Each structure stands twice: as C-alpha cells, then as structure tokens.
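One chain of protein is taken out of this complex; the other chains stay put.
What follows is chain A.
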Amino acid sequence: MPTSIFLLLCWLALTCLSLGTVMLGQGALILLLAVAKAWLITDGFMELRHGPQRWRWLLLSWALVLAALVGLSLAANT
C-alpha cells in the first residue's frame, strides 16, 4: 500500500476514534480509545512500525501505562 494512502487511513481511523471518544463521553472505554489513537500515531505517523521494536514498545507503553494508571484512579472513585 502506498505510504500516502496508509497515512490517510491512519488519519481517518484517528478521526473516527476521536468522534467515538466524545460520543461515549465517559468510562474506561475512552481510555482504550486513547491508547488506540496513540498506537496509530506512533506506528503510523511516527513510522515506528518500521523502527526498532524496543522504541516502538517504549512509546506505546507510555500511553498504555498512563491510561492504565488513570483508569485505576477512576476505578478507585467508583
């Protein structure tokens, strides 16, 4: 697939996930959507899908760990 088309698909997915985030509005699911968006940015826009796996997982785990900790803080309130 040409890189430009791949980037457009990434952007389309990011737009849909952003709209879904606002439509859902609340709950832990929007944190999962945020992680999905972070994955699209790191693998798609930042091209880490072609990069060293350590860097790829390092950036993805930044979003994953943060979302998990925020999710835990949410769960502690309920």
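As a convention for this text, a contact is a pair of C-beta atoms (placed from the backbone, for glycine too) under 8 Å apart; a residue touches a chain by one contact, two chains touch by 3 or more; residues count from 1.
We take it that contacts and distances are computed from a predicted model.
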Worksheet entry | Choices "Cytochrome c oxidase subunit 3", "Iron-regulated ABC transporter membrane component SufB", "Cell division protein FtsX" or "Elongation factor P--(R)-beta-lysine ligase" - which one is the UniProt name of the chain not shown | "Cytochrome c oxidase subunit 3"
Worksheet entry | Touch list for chain A against the chain that is not drawn | 3-4, 7-8, 10-11, 14-15, 18-19, 21-22, 25-26, 30-31, 33-34, 37-38, 41-42, 44-47, 50-53, 55, 58-59, 62-63, 66-67, 69-70, 73-74, 76-77
